[in-house]
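Note that one protein chain of the assembly has been removed; the remaining protein chains are unaltered in position.
Labels run A, B and C following the written order; every chain starts at residue 1.
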């Protein structure tokens, strides 16, 4: 039903570099953990937009000849992950349209909670839609605004939407970035020489040798043009709701997000976890790679040896063929293998960042035990994930989240672990000096800062396109 | 500039067949002469639309697995040819959108003369555009109409457009066909069993074993649904302007177009040409394949032997690589080779349907002479092409049409022919019993039944997309 | 079983042109009727060989970048058609190996009747094989020869093989062509400037603007090197057995084959057919395109109108998807459509070049009758095809050839024709002044000039490779 909410994205904007599209490409390359199913870049030489989008990995979509054709000193880019079956080229971003005042491209990270409602209103007033992405709603609002300038129209449009957005717009001669007043998703601004680079995370700036200048503020709109970097803050001051899950799992550990380094935050989560729920054991192992920093922190705090008891296959791709019934249960084994020499006879603490459905964790506990572990203690460096996200993280429905309907004891039994402990909600914020204010933790608490959309089956979303090839 | 006018298309609609998409595929297969650069099919099972579009030949775009996924008992299809460089996937049809009342797909053959004007008006009222095809204008007009039912909205929209259109629409549960009041382009309705098939030409009906029932009348709108076939004629009676060039060149010879067989019409053009401009000669040869029926008619009327003096390479594809400068002038030789044994020492009459720029004809005359012909007499089975078409035939601009600026004598000299004769305008209509009324011959006369658009450089058309692959 | 015999090919060799590979490419382009399933080119700059081979059409295999890499002033090429399911890249030619004296490439048109026998002997002496093509046998014989020079080794090898071969070899610095003593398949030599071009048919020379110098003689070996063109005739004089089926069907009509133009020969077959088996009728129509010249000849001789009663779809590709059972019997309709306006009420003579299985002819007769023909008289411009070819034409087994087990009366009944007549064997040779000597007509008579191979199921041919992509 609400497939369209389940997507994660990275965005980038570049202004003032002779190879703007190549900088955008490199930035998307660094942001692939935010979306590896499709990617697109739109470039402009100041007069006309040229775009290329495709399904798959950034490096497969943009060959040398494609980048060479994306000429110009402005570019914006987007990559996207979606679990919905309807991942089709027409839903890929950046979304590009022509309207009364020229061409407009838009790339969006986040999700609007009133997109359906706005869409229904727009359609009632004669709008036609070609995709199911929120960006198309925003573009319609801009095009129909009674305001005069593009900036005023954007402000008018954004004042009508509710939810999470880190947006990058491009016209023939300007790049405009906007972030929702709650600042759900990250967005930073850096510079390399005279060029301005805007990106979801600082790791993108690092790759293109841009130095971080600052975050785009929640509620801020930044306009980059010949005149330089202008900024407006048209919306009334509001409380921040930075996504705490960016620290727990989503962002790259080498990024600085919401002013803090992710790796150090994760290590702190691990340390606090050790303090809260220590257990006698011989070794601490991570579930690679996401559990690695927390496991290091846990081992450090607990004074236990840190080991790589699970080895990751680095060549796992999306196209892996599940063998037929006679060769079963490959799932997690294709990605991870347990190291008997490390685990046999040991009391093992295995650290992971979160548990979603529980099926993978259950297989891992089994695998570790098969490798000879005497005890398996599962430690999770965040509280139980009980609620879906409506602001841009791809989480399953409540029904599929094991912690939404089961207590810790039940989950431990399901996993087959000797013990299971989650980080406490209070403990989660140790990394922030104990201050919870300014964060969104709805996935752990159900306290949604902005009311999630009412689930209404919407007829017109049944429009699919066979996957282009 | 007016690239968007230069395109040719074929359309098809199917209702009431369990494999509607496959019938649409076969019909497009038969209509490839109308457009071989892109093709698309949208199918519906009564509840949701699913579409697939691609660049290239019909048989390359629709593999077995794709057709299998286009399930449903309704389908419409489109194929398209365009000389403009901007042939991109987003301009491919059928064009599919969601609007207030569900999903709507549209396939269009023809060109509107007031599309830019309407588009500018729509954009001024907040519409956004994602392509440069006329169909998008029509869909906006439908979506914004103040009328209630879809049919009334379509009537409202079509009452605002001027130009040529043979249209096929599809919603979740209906196929609707419409033809402009002048009937510029063909559109026929047939039946195979209980299923209804609508197509640009009867050759499509033949391939799917459908029997021709009738033409869709100029100005008629046909609705095919569970209720059967309904018809309305909402527009005031108007003069017909059937495109005479469909007979001269464009339609397939085995089609019946505007109530007449094309092959027989072309033979009659050849016969009349012989009557008008006979010349002593030894043999009559066609420029294959388009000049073949006229050459047979000419030879018959002139009592001269018909020969295949030019042999066509049947494996010519669009991807032919022009060799570098050291191997020159391949152009026409890749397609045609002259037969010395047939031509040497002969006085040759070579029959072609029309001359556009003259460059190919010049090469052919040279080639025939090189093969030993004593005399080369060029006979064209239509009047000089002096004006571009604005109603759906891909002709170059006036500047490029050799006959718009040169007399027959000059052209003869340019071609290097011993004589050159075109068919007279009066002679052209011999095939129709001499009656010119009811036809459009603007390409030969400049008498445009509907005023062509004023050329205004429009800024927003500079929106391109790198070609998808 | 004897799949490997069922293949048709075209070959080309170029020496002394700075873009030899491009000339080879163009020549293969002109020879696609001889083989459109795979193609390959090997080029040399005098020092090293570089090759590219692929499945599909010439224009799809050789993109601009590929040709640019095939640098050098020598090149040979090959294209191939095969009905066997085992068409795989490893069977594509030219076949390239390294042996004691460097690199050797070979392209072969024709089939050897003692290839299996030689292969078995070679394997018994320790040879290993990687393909099932005859060329590999020839290369082994060359490599193992006790002779010293490459030319002597080639002579030694060819003295051991029996059957049909028009061969083109290439080393780092020489192109060598050889033709079997019976001259089954054509092979011609031409020049463009200082460059030498060797090709299966003259239509390849025409496309590259090379002038025909002469045929390579049966039994002749031609060596093209820095020294110019040398020729040896090492084999004792032998009777010629030119394939008469090249005239009937296989060669392109604009080619000169075995010293005669193919189009004129076919017209003469049609004329003689009219003389032998005239029948009262209203029109003569060809089965396009192969039956076209004979139909023109027939109509001329019979004094009947020539018409295109069957229209060919020029966009038919190999990838056409056969629709499922609910939409049956498309076979021939995808390629040809019958013209009711031409055929209705008429007594029709339909001329084709040959009948293989009879299934297609039967559908055509039915289609012509459905279009309203009053009578359908089938005329075949060759004698009944009763025997398979073992010298390089892809014919089915005897069991599948309808004329090998059925008389003309039975076949007429099967086709549903009002009358059926084949050309007589004597009549076949009218085009050659009545002289049968010098031709192979085994497919019509079973008189094989060289004994065909004994059918022995050979175990090692069961080696397949999944089709590369």
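Just so it is clear, a contact is a pair of C-beta atoms (placed from the backbone, for glycine too) under 8 Å apart; a residue touches a chain by one contact, two chains touch by 3 or more.
Values in this document were obtained by computation on a predicted structure and should not be read as measured data.
Touch, as defined at the top, links the missing chain to these shown chains in the whole complex: A, C.
In the complete complex, the hidden chain is touched by one of A:124, A:334, A:426 or A:451, namely A:334. Only one residue from A:160, A:225, A:261 or A:404 touches the chain missing from this view: A:261.
One chain of the complex is left out; on subunit C, the residues touching it are 47-54, 66, 69-70, 89, 96-100, 102-104, 120, 123-130, 139-140, 143-145, 459-466, 468-469. Where subunit A meets the missing chain, the touching residues are 18-19, 22-23, 25-26, 29-30, 32-33, 36, 57-60, 62-64, 67, 203, 206-209, 252-254, 256, 261, 263-264, 289, 292-293, 296, 300, 305-308, 311-315, 317, 319-321, 323-324, 326-327, 329-330, 333-334, 337-342.
Keep this in mind: only the chains that are shown with their structure count from here on.
Counted as hops between touching chains, the shortest connection from subunit A to subunit C is 2. Across the assembly, the mean Cα position most removed from that of subunit A is the one of C. With centres taken as mean Cα positions, subunit C sits 60 Å from subunit A.
Inter-chain centre distance (subunit B to subunit C, centres taken as mean C-alpha positions): 36 Å. Separating the CA-averaged centres of subunit A and subunit B is a span of 48 Å.
Residue numbers of subunit C whose C-beta contacts span two or more other chains: none are found.
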